[in-house]
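Every protein chain except one is present and positioned as in the full complex.
Moving on, here comes subunit A:
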Amino acid sequence: MTGGMSYGAARAVARSTPRGAARGPAVRGAAVRGAAMAAALVLVLPLGGCRLTGGPEAVATGSCAGQQVTGITEDTVKVGGIYPLSGPASAYGLIASGVRAYFGHVNDGGGVDGRKIEFLVRDDGYQPARAVEEVRRLVELEEVFTIFQTVGTPSTAAVRDYAGRRRVPQVFVATGASRWGTDGGYPWTIGYQPSYVAEARVYAQHLKETMPWATVAVLYQNDDFGRDLRDGFADAIRGSEVRIVAEQSYEVTDPGVQGQLANLASSGADVLLSVTTPKFGAQALAVDAAVTSWNPLHILNSVAVSPAVMETVDTGKVPEIVSAVYQKDPANPEWEDDPAVEVYRRSLLSYAPEADPAAPQTVFGWTVAQAFVEALRRMECPTREGLLEAVRNLDDVPVDTLLPGITLSTGPGDGFPIESMMLARFEEGHWAPFGKVIDTRAVFGPVRTASEDSPAGSSAG
């Protein structure tokens, strides 16, 4: 701050008064320039609508006449995926590795109906705006056949307007929000995994059957994910003797949930339902272990389940941890000799050696890629419309890395491919499924939109 004012700046200030007088010509100059610009624009505008590059959309002929065949030929099909490879949710980037491994496996076996799958992965860093940018790149520049997949509710919501407008199928999105299945206005977007509501119903059903007078304490993340699951649970236990006796929420930006847990512990509930993301799920488990006077059944929602979280658990101090599962856990010795898991391990080594085979995200990617290939096989017309038709009419399609008894099915009025889950107990470092498969659609009826859900939700059982 000690340096003298530069000569130019000083002059600038000193001149400020006479300059006002010179304003007239400057304004005129600007006006002339503006007029010239406008004239240039007007000259260009009549070209409107025409474009020197890019032809009209490719369409099919014959029995599938008029349908879009962009990105699909006799021997290739171009598929684009947007994953958070960087940023706070980069753990989900493993899904892309699982998908790549399965596509590699399929391509080596000759592809799908002779078509090799070309898989393009873009990174959105879990930012919705970047997802929109990347989806445009994939659709307009790379001209992919379909968007498979987008990860996370915000990115998926950001992309689906565009997908609907451009009529590009956005299939098997990796998020459990129930809106993908209930929003009728977005036929081009479809989910895959069991919705959070379905998961909540599985827990409710388990409690109704095994602890019919249970008192439940709920810890939930105060956002759409947390409320979706929490409200689903509250609806599913309506009319039974299972009661929620305490509730605490936290913000995803909070540093911890110790305070919330202390409040829940004072309720002395029989069950703790932890609707959390991994970091907070781990904290809740740690606090539960530390509070020796309160030993509830600890239900951990599947979003929070990851090897890193479970490694920290002191199983001696948290007697029983239960979660809902629908795919095979490669760490479980039960699947040691399972042929499907064996192929999975082997392919992963050759096509995505960097991925951890035990991570649920990797299995997820592999499994959802299988589901996608099954949908491709079921296309009657090799067109975007044909793919949409196929994913919207899945008829008990089996996938070998899903748990036995769980299949994919969709249809008119059913936009949820997987709605069955099993409960699993955490023991000896892996999740061991127990009981039978709970088909939430058969037991509770279809998931409705949030607005319809509250009054009619008790039609359970």
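Throughout what follows, a residue touches a chain if its C-beta (ideal position, glycine included) is under 8 Å from a C-beta of that chain, and two chains touch if they have at least 3 such contacts; residues count from 1.
Definition applied: contacts and distances are computed from a predicted model.
S.K.: Can you pick, from "Regulator of SigK", "Branched-chain amino acid ABC transporter permease", "Sigma-70 family RNA polymerase sigma factor" or "Potassium-transporting ATPase KdpC subunit", the UniProt name of the chain not shown?
M.R.: "Branched-chain amino acid ABC transporter permease"
S.K.: I'm checking contacts with the chain that's been left out. Which of A:224, A:338, A:374 or A:414 qualifies?
M.R.: Candidates A:224, A:338, A:374 or A:414; residue touching the omitted chain: A:224.
S.K.: Of the residues A:154, A:181 or A:194, I need the one that contacts the missing chain.
M.R.: Among A:154, A:181 or A:194, only A:154 touches the chain that is not shown.
S.K.: Just name the one of A:85, A:197, A:219 or A:285 that touches the chain not displayed here.
M.R.: Checking the options A:85, A:197, A:219 or A:285, the one contacting the hidden chain is A:85.
S.K.: Tell me which stretches of subunit A touch the chain missing from the display.
M.R.: That gives, for subunit A, the contact residues 1, 3-16, 19-20, 22, 25-26, 28-30, 34, 36-37, 40-41, 44-45, 47-54, 85-86, 93, 122-123, 126-129, 132-133, 136-137, 140-141, 153-154, 157-158, 161-162, 165, 223-224, 251-253.
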